[in-house]
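Every protein chain but one is kept in place in this view of the complex.
So, chain A:
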């Protein structure tokens, strides 16, 4: 057998390889969910967690930033899980969503976006201060990173933060995203995440698009459109508030 020919075909048809790979991963996950937890931990939650574990290994052994997609044969996973197809699939979930439920929870959903940005910023900023950061620029950048891993670098470069602080803010945002993916199905019942209204509030408070997309997929697929709807405004609001009003507040407080 000539392995070179096989790998050449797999690399050339990257997206198809990704379909097979993810198909096998999902199949394995649903079997594991059934065998180990009798379906209590949903198959999709297992699949997402396994995906994250593979992403960790990929990052560790290739040194790249795209998880398992940095392995040449699996580069197609990067296309399949990239922003284009992700947003495309999220939008498709709106088909058949309940418009009146969206309208009813619209106001509090919108409010939850602003509360979510401010809350995450404050928590991130307090942690930064606790770890010994004293200047308003660094504290604001790390606080912004606790919102999402996009708000962090946007804020950091707007305020002129050092590159290691910006890297930290990205790491904080990545931690948030991963924790939302893994944590949501575990706490869903505790926090009452089982209806469109609470899903909209959840999306608004969490804000990380990938975290919310995966968190709801692992909890209840029917809730995806409601959470995604509010989460999509979060990064924009964060990029608006963090380098302006929130930074001014931090500066006033730290002197």
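As a convention for this text, a residue touches a chain if its C-beta (ideal position, glycine included) is under 8 Å from a C-beta of that chain, and two chains touch if they have at least 3 such contacts; residues count from 1.
We adopt the following convention: contacts and distances are computed from a predicted model.
Between the names "Sarcosine oxidase subunit delta", "Iron(III) transport system ATP-binding protein", "Malonate transporter MadL" or "2-oxoacid:ferredoxin oxidoreductase subunit beta", the one given in UniProt for the chain missing from this structure view is "Malonate transporter MadL". Touch with the chain that is not drawn comes from one residue among A:33, A:140 or A:209, which is A:209.
Considering the complete assembly, chain A touches the hidden chain via residues 18-19, 22-23, 25-26, 29, 44, 47-56, 58-60, 65-69, 74, 77-78, 80-82, 85-97, 99, 102, 105, 107-108, 111-112, 115-116, 119-120, 123-124, 126-128, 130-131, 142-143, 145-147, 150, 154, 167-168, 170-181, 183, 187, 191-193, 197-198, 201-202, 205-206, 209-210, 213-214, 217, 221, 224-225, 228-230, 232-233, 235-237, 239-240.
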